[in-house]
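Take this structure, written in structure tokens, and hold onto it; I'll ask about it next.
Yeah, one chain of the complex is gone here, protein chain that is, but the others are all in their spots.
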Amino acid sequence: MLTYTLRRLLFAIPTLLVISFIIFALLDLSPGDPTANLPMTIPPEVREKIRESLGLGQPFHIRYLLWMQQFFINEPLNLLEKWTGWTIGDGNRLRVISWQTRSPVVDLIVQRLPQTLWVVGLAYLIGVLIAIPLGVISAYRQYSWIDQFATLFSMIGFSVPTFFTGLALIVIFSVKLQWLPTIYDTNLRVTDAHTFWLQIKQMIMPVSVLALYNAAQISRYMRAAMLDNLSQDYVRTARAKGMSERSVLLVHVLRNSLIPVVTVIALGVPTIFGGAIITEQIFRVNGLGQLLISGIQSADMPLVQTLTFIFAVLIVFFNLIADVLYGILDPRIRYD
Amino acid sequence: MTDAAAPTVASGIDTPEHSLWSDVWYQFRHHRGAMAGVVIFALIVLLVIAGPWIWNTDPTYIDVKARNAWPSFAHPMGTDNIGRDIFAQVIQGGRVSLLVGFTAMLISLLVGTLVGVLAGYYRRLDGILMRVTDLFLALPLLPLLLVVIMLFRDTLRAAFGPETGIFLLIVFIIGITSWMNTARIVRGDVLGIKEREFVVAAKSVGTPSRRIILRHILPNVLSPIMVSATLGIANAIITESALSFLGLGFPSDFPTWGRLLFDGANFMTLTPARVIWPGLAISMTVLSINFIGDGLRDALDPRIRGR
Amino acid sequence: MLDGPGPVLEVSGLRTVFATRGGSVHAVNGVSFAVAEGEILGVVGESGSGKSVTMMSLMGLLPSPPAEIVGGSILYQGREVRDMSPREIRSLRGGEIGFVFQDPMTSLNPVFTVGFQIMEPIRKHMGLSKAAARRRAAELLALVGIPDARARLDDYPHQFSGGMRQRVMIAMALSCDPKVLIADEPTTALDVTIQAQILEIVRELRRRLGTGIVWITHDLGLVAGIADRVMVMYAGLVVEQGPVAAIFSRTQHPYTRALLATVPSVTEGRQARLRTIEGQPPILMAAPVSCPFAPRCRHAFDRCHRENPPRIPVGNGHDVACWWDPATGGARDV
Amino acid sequence: MFDDPAREPLLRVEGLKMHFPIYRGVFRRRAGEVRAVDDLSFEITAGETLGLVGESGCGKSTTGRAILRLYEPTAGSIRLEGREIATLEGGALRAIRPEMQMIFQDPQASLNPRMTVGSIIAEPLDEHGRLSRSARRARVMALMDAVGLNRSFVNRYPHEFSGGQRQRIGIARALALNPKFIVCDEPIAALDVSIQAQVVNLLEDLQDRLGLTYLFISHDLSMVRHIADRVAVMYLGRLAEIGPTQALFARPLHPYTEALISAVPSPDPDAEAGRKRIILKGDVPSPAKPPAGCVFHTRCPKVFDRCRKEVPQLLDKGDGRRVACHLHDDSVVHVREDVAEPGAAI
């Protein structure tokens, strides 16, 4: 298992290098311009100056190598310094600077993480927590009314676009009923019961929109996995041992069914860090998704490059985690 | 074998005159959700195809005086804020959305199946192809779209005209960024099927690899592919609408359900018909396709079929 | 409890029907038998003859729907199982009646250790503490001949070979000292050498624990070696039943005779050709009104097609459901 | 049909080795191999049936597949009608395939569930023949007749048939190219007793009619005894004993053969009751770590010291019988194990 993991990690390095290059080339090819959002009153020679000051005058490979150095050496060192309080070198390293905000990209990401994890992560967690029992029940009572209901629920969650559900929720709960805020306050610090309640209130709508979508998908996987396992021989063995239906279902079948589902869940974790572009925009959560889309819209190359690359790292990493998890959960599989 | 009586057909549990597909069809027919899905989907397709004959209003015609009209005989679903007929737009939009869904699904299916089969069948291709899959999972959709539009728009416009050109681009982008799941699933199944004895049997007969893939492997990974297909249509329709939401996608006078919904979203309280109908159209289509997919999955699964 | 030779399990007139989309399939059509303590009852027949279904229906192990018991009675130590609550039935299963299934590869849960799976029924039915259950599990594994039993409790099923897994299944079935063990083709998937080992273990266990055993198989050779009594099933019916020696030496039913004839022997001279029984057992869409074997029977006559024969005793606890009398070659005088 | 030393056998296998490498570690270094088949030699005369028996995992099926070149043999020679096929590649290998065919264990698994019976049987014809559509059809029909399948089933799918009928389909497919040699890989293991007899009868009929040569792989000794002319017993990738069926069953030389035969139950309660049984201890060891010396020594009831050290060679015991066991090494038979001198043997 360990050697397998090591081997995969070794393999991940060239993979990620290739991915980083492709992303960089893609963004470089893309026609967006960092000065496009400036007011039109700014004359072209000034725009050209700005572009040069952003380093766009340099040839492609220099910019790529520079980014690599900044991302793989400077930023990790910087984080290390921050966390440990050490001083490494003169501490005067060139960081990955966002063109749009002129501040270090990594700081922006760190700033955005909390709300993304809170909203998107919690939605994912809730989605999973809804999906698993839903999948279990609808598989156990296949074709019963509860299965049909669960199917309908998950289909609706899957098929109605989030910008539609989000807006509908706002019109109902914010405009008509005035119960919930439409704006997510990232400044809110939870210090007491009241602020906690405020935090809950502002999270309800975005979290439920996203959780519905996540629950919809995962519950289908859960149902299929349960159906697969319910017809296995060992279920009969467990019943023949006189185990109660509860323990047959929740110990024997569930444990086996969770194997594929857990890997699906692990594979989905990177999407949390990708943020939820549309939902974040509707509820002004301003998480990583909003950061990415604003970066794209303003052609903020260092930001987009860094974000997408971190996303790629997470994808590769969670692919690995999913495989390793598979090996851990399923004793039959031993990677060597 | 002189005393061999004519072998009797093994009676399954059922009458002998049924093939694999009639079995699948039987099971499918008894999946209530799937049948409802088929009926609804057929109705939607019919309406969208035959729509222009039923309702021959030009979807781009602007009747400035009738702006923001509520549903009436002249405009069964009302009009938008510059006076275009919503019903005509929903019909026109449906043609595009369904076509996008269908074509993008085909592309993603083709790529996904190809990658999945190659990775699953040829061990040496497995690693590299799965890493390519990782790469595609990590690609940022929007910059990719911008790049591709920039690179190929004029060529395609010259070759196919502006609307078909952009249609092909969008369909291509959606297809090319959504095949990864299919590839993973197909690869997993191929890994299992290539160890099955009938593949060994084909090898022992001397069947070359490409025909083993075509004749033995592909037909047996059909069920995950079919399910991917139904999900793929739904996914493509949703993705197109999300692209519209982000202001990319089709030109403004080229209605799609996603664009109609997006454009109408702000009018939710003023002229609700503007969002209800396209929203309903998307949801019903995706819903019905999903139910069809669900029914197919159950029907194609031999274990479930037996029940 | 019961010291006498009285039956532990007594089944009479059991009928089980499957509701399928083609209609209802009558899989068990009035089966009666009894198992006494310490007795091995061999049940033989082709696939589809209703052997397994009969035994599965006894303790409600068939998924319902589609399967449903529509008639008969099942007496366990004199108590009617069909009247029991699900909870009571569960305490019988695994506690009083153990099961061993055909395929040891799939019958064990792959993600739990063998120890956990053996301890499960012990803790449930015997109420032992975890440590005590573990001790007992180790003893059981040793009993079925697994070396280094204590250490192997923590292994997963895939770490055992097929034969070892079947021993684990047997240990599990015996974990609560059941009065009856139902073994459904337990050695079919195993090599002959391993099969011989398992048979040895079962004989030994029967001797030591006095368990009544129902052994389902299609291997007549196996039955000859292990069973005290044999029950031959066809189309959900018991067609012949009797002490093992009587069944093999004074075979009554044409079906039993045909079955015996198909088996080549390792010891006797080589036959020129193997004998066969053409066709398959029927799938009954209704309870049989004529002899279901008649279409494949070389001795069938009019009455066979009109009337389903009852089980006719032929002495020494031997009975047969057939109108034809091998002694005379003509109709039985009933 | 007994050994005729004058005739070149149809199939001659010499020193066949089939090792599957095991890779370990971060850099996937080769860390050993599974010796599925280790130094196997035998021959099959045209028209005869060689039974290959042994426990599961002993390498029977691997042998069969390696002979048919479904694997790349690690070493050794396989000659079919005097022609070396162990090293054939690509087109040449494809060209030889019609000569040798295979019948599989699980008729359910070996038939593509999505193909009709007709197309399954026609597949070898498509690959090798240049038959017209109608000729192909006629050939399929003829094959179906030959194996006793009703012609009207040609458009049905495998799942509509019973196990025995499916096996007939598999046999028809194997016969399609008029092969000389067929590997029957446990063709009856998955079938009911009554059906087993039907299939075995069919195989015998076909052999008589078409002059086929079989390698009949099975773990069912009573069937092997019935169908085979000669029997080879394998244990852990090696040949334990080979010889004419009657003689081998009547007087097994190898302790393993003896144990195997004694383990087969016979449908006669009296015989069963009186029989002396040899019960082997434990399981077959892993072929990745075979025991030193005689591979059977860990379970052998007659083991002695030499068995643990020295690999027994296949000894010719006359009458076409050969055995790999130190007990039968005549050169040391007079030397008891307590006075055994190393190197005295071979």
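In order of appearance the chains are A, B, C and D, and numbering begins at 1 in each one.
In the analysis below, contacts are C-beta pairs under 8 Å (C-beta built on N, C-alpha and C of every residue); 3 or more make two chains touch, one makes a residue touch a chain.
The rule is simple: contacts and distances are computed from a predicted model.
Of the names listed as "Nitrogenase molybdenum-iron protein beta chain", "Multicomponent Na+:H+ antiporter subunit A", "Fe(3+)-transporting ATPase" or "Peptide/nickel transport system substrate-binding protein", the one that matches the UniProt record for the absent chain is "Peptide/nickel transport system substrate-binding protein".
The shown chains contacted by the absent chain are A, B, with contact judged over the whole complex. Within the complete assembly, A:S294 is the residue of A:N256, A:T271 or A:S294 that touches the hidden chain. Considering A:L16, A:I132, A:A150 or A:I170, the position touching the chain not shown turns out to be A:I170 (whole complex). The missing chain lies against subunit B, touching residues 60-62, 64, 67-68, 81-82, 84, 146, 150, 153-154, 158, 162, 247-248, 251-253, 263, 265-267, 269-270. Touching the omitted chain from subunit A are residues 31-54, 94-95, 97-98, 100-104, 107-108, 111-112, 170, 174-175, 178, 181-183, 185-187, 280-282, 284-286, 290-291, 294, 296-299.
Simple rule for what comes next: only the chains that are shown with their structure count from here on.
Between subunit C and subunit D, the centres computed from C-alpha atoms are 33 Å apart.
Note on chain placement: the centre of subunit A and the centre of subunit B lie 25 Å apart, centres being C-alpha means.
Separating the centre of subunit A from that of subunit C, both taken as means of CA atoms, is a distance of 55 Å. In subunit D, the positions touching at least two other chains are 162, 198, 201.
Within subunit B, contacts with two or more other chains are made by residues 4, 10.
Of all residues in subunit C, only 59, 61, 90-95, 98-99, 101, 103, 106-112, 120-121, 124-125, 156, 158, 169, 172-173 touch subunit A in the complex they form. The part of subunit C that touches subunit D in the complex is made up of residues 46-47, 147, 161-164, 191-197, 199-200, 218-225, 244-245, 248-249, 258-260, 262-267, 270-271, 273-278, 280. Those residues of subunit B that touch subunit D in the complex are listed here as 1, 4, 6-7, 9-10, 12, 16, 18-20, 196-198, 200-208, 211, 215-216, 219-220, 222, 302.
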